[in-house]
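For reference, the structure is listed below as C-alpha cells.
A single protein chain has been omitted; all remaining protein chains appear in their positions.
And then chain A:
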Amino acid sequence: MFRFRRRDTTARKRGGQSSAGGTPVCGTPVCGTPVCGTLAAAAEPAGPERGAAAEAEPGPRVRGAMAAVPGLPGLPGLPALPGIQGIRTCLRVAGAAAARPECFLSVQDGLAADFRAMTKTLYDLNKGSNIVRGGPLKELVIEKFDEEQIWQQLELQNNAVLDFFKKSIARDAEDEDLCLLSDQEEDGSDAEASSDKELEDNIMEAETEQINVYTKDEEKAKTKAKEKQSKLRESIMQKYSDEDSDIDFDIEALEQQAKTAKETTLRKKGRKSVVDDKFFKLAEMEAFLEHAEKEEKEKEEEEEDDINYFEDIISDDDKDLEEAKVKPIKSSRDMTYKDFFDPVDDDGDDDLVANDAEEDQEEEADSAIEEQNEGSMSEFEDMDEMVEHMRSKEASKKVTFNVPDDSETEDVAEGQLEKGISPSEVKSSFEKRQEKMSKKIKSLEEALLEEKPWQLKGEVTGQKRPENSLLEETVLFDHAVRMAPVITEETTFQLEDLIKQRILDEAWDDVVPKEKPKEEAFDYKKRISLDHEKSKLSLAEIYEQEYMKLHQQKTEEEENPEHKEIQEMMDSLFQKLDALCNFHFTPKPPVPEIKIVSNLPAISMEEVAPVAVSDAALLAPEEIKEKNKAGDVKTDAEKTPTDKKRELRRKKLRKRMKRKEKEKRQKLLEKMKPEQGTKLSKKAAAAKLKRLTKEGKASLLKDEGKDKALKSSQAFFSQLQDQVRMQIKDASKLKKKQKKEKAISVHKLKL
C-alpha cells in the first residue's frame, strides 16, 4: 500500500515538481524526466551499474535487441535492428548522465530535454516492434506536454502490456534454464542512481510481478519472482526513502557498505555451529527467530496504521495468503512422514550451502537496507524475508514444513489464482474483529505469562526493586497520627469570622470558677440511714410504694381554692368569737399556715419533736457550726507551734481587716463631714498640736522624768526628801545670792 501510494502521489508529484523547473527536493541524483520503461529494460543488462532487475522480464525480445546493439560493453556483437541506433544513443546519454551523478544535485534542463527525447525514441521503438500489443497511442507526444501528461501516456501503455508481462514472468520463472545473475552485480546495480522513470517502471514491474506472485500460489514462481521483486523493491524503496527522508547520502558509499557487509556475513553465516546436524541448523533457527520478531513488530505497526483508502487490498492479502498456505488435500489421518518432511538426502549439503549463502546474502541485503530505511520498510522487508525464508525452506532443505506439495498445487494454484483474489481480498468486518480479538488475546496471555513488575509482587524489599523506584510511586498508607491542619487564607478568614461573631454575640469562653459544694443539713439527713431490723413491709409493698411515689409525684396536692376561702373565713370568724368571749379559750394547736410539702424520707418526718420548736434547735451542733479543721479545742499548753502560729496568723488577719475597715470608714467620714473627721483622727490631732505649739498658743509640758520615780512609795519619799534638801540648800544660797542677783528668768521658774 505504501509503495503504491508513493507511486501514485509522490512520484508523480516529484516528477512534476522537479521537471517544472524546481530544484530536486533532495540531493539524490534524480532526473525529472520520465523515461520509458523500455529504456531501463534495454539499458540495464548493458551496464553493471544499472538499476533493478528487469533483465529477465522483457524476455528474449529485449535480449535480442540488446544482443543487436554493437559496441556496447559487455555484449557480443549483435545484429543491427531498426531503432538500435536510437537505443544506442539513449544508452550513451543515460550512461553519461549516470556517470556523473553529482550533476543531478542541481536542475539539469539540458539533460531533461535529452531524457525526454530518449523517452520518445524508446517508446516509438517499442511501438514499432509488434511483439507487445500496447496501448492506444502510436507514439509518445512530448512537445509542449508537461510531465504529468507524459506520465499518463506511459501509463496507458503500461497498463496494456501488463498481462503480457505477467505471462512472460510466469513462464520465465518456471524456466529452469534461466539463471539469475549474481547478487553482487544486482545489488550493485540497485544502488546506483537512475532516472525516475526507471524507478517507476521498476515499480510497475514489481507490481506486476507481485500480482503474479500473490495471485498464483506457486512457490517457485513466487520465489524467483519475489527475489527479483525484492531487488526491485529494495532499490525502489531505497530511492523513495531517500527522497522522502530528505537525507543526502552517497549511494555509492552505501553500495560499498552493503557489499562489504554481505561478504562478511556470508562468511559468518556459512559457518557451521557445533549443534548443527542433518535436521537442525543454528543459523536457520536464528534467522527464523529474527523473522518472527520482525513479523511481530510489523503486526504491531500494521495495527497502528490507519486504513488507507487508496491502497489496493492486495497488500493485505499478501500476508494472509502467504501465511495461509495450507491447502490440505489429504485428511489428517492419512498424513505420513513424507508429507511433512523432505526425503532425507545427504547430497544436498552443497546445495544447502549455496542456498544458504544466497539466502544469507539476500537477508543481509535486506537487513542492511532495513537499517537504512526503517519503519516504512519493515513491511516490505518482512515480506522479503518471508519470501526468502520460504524459498530457502523449499529448496533442498532436510527438514521443512511444506504442507502443500508444490507439484500438486502448482497447477491448481493458477486456476485458483483468479478466483482466489476476490474473496480473500475483501475481509469481512467480523473476520477483522476476530483477528483483532485473537491478537489481543495473544498479547494478554503473553503478558500474563511474563514475570510481573515489582509493583504487583507481594512484599518487595529494597533489593528487589530498582533504586529510587519508590519515589515515582504514589503509595497509600494509613496515618497513625492526625495530620496537622493546613493553614490557608480561607482558614484564617473563617477564624476571623468566628471571632467577630463571638464578639458580637458576647459569647466568651471564660473560665467558670468551680465552687466547692457545701453540704446542707437536709442533705445530711437525706442520706440513707441503715435499718437493722427486719422490714415491716414486704417486698411487694415496697415496690408498690416506690411505684406510687414515682407516679404520683406529678399530681400535687391541690387544694380546692374554695376550701381555702372557707377555711380562712372560718378562722377569722372564730377569732372574733373568741374575742367576744374575752379570750378564755384554749388555743388550738398552732397549725402552720404555710403547708410545707417536704420530700424527706419517712424517718426524718417521723421525728418526735414539739411542733413549736424551730428547726434551728433541732439541728445538731455540728450542723450549726462546723468542726474546726485542726480538730479539738486545745489549751495553750497543748498547742503545738504550728497551732500557735496559725492562731497568730488568724489574729493578725483579723486585726488587719479591722484596721482596714476603720480607715475606710474614716475616709468616708472625712469626705462627708470634715470637722468630725479631724476630731477623731490621730494624725489630724498631732498636726494641730504642732501648729499650736509653734504659734505659741500652747506649750508642751516636758516631762523631766519625775513621773518615772513615782512608781513606788520608797521612791516617792526619797524624791520628796531630796526635793526638800535641795530647797533648803537653795534657800540658803539664794539668801546669799539674792543680794547679788534678783533677775530670775521666767524660764527657770517653770516647772
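Everything below uses one rule, namely that a contact is a pair of C-beta atoms (placed from the backbone, for glycine too) under 8 Å apart; a residue touches a chain by one contact, two chains touch by 3 or more; residues count from 1.
Everything below uses one rule, namely that contacts and distances are computed from a predicted model.
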item	value
Candidate names "RNA-binding protein PNO1", "Pyruvate dehydrogenase E1 component subunit beta", "Phosphatidylinositol glycan anchor biosynthesis class S" or "COMM domain-containing protein 6"; UniProt protein name, chain not shown	"RNA-binding protein PNO1"
Residue of A:530, A:637 or A:672 in touch with the missing chain, whole complex considered	A:530
Of A:146, A:541 or A:661, the one touching the omitted chain in the full complex	A:541
Sites on chain A contacted by the missing partner chain, in the whole complex	527-528, 530-535, 538-544, 546, 550
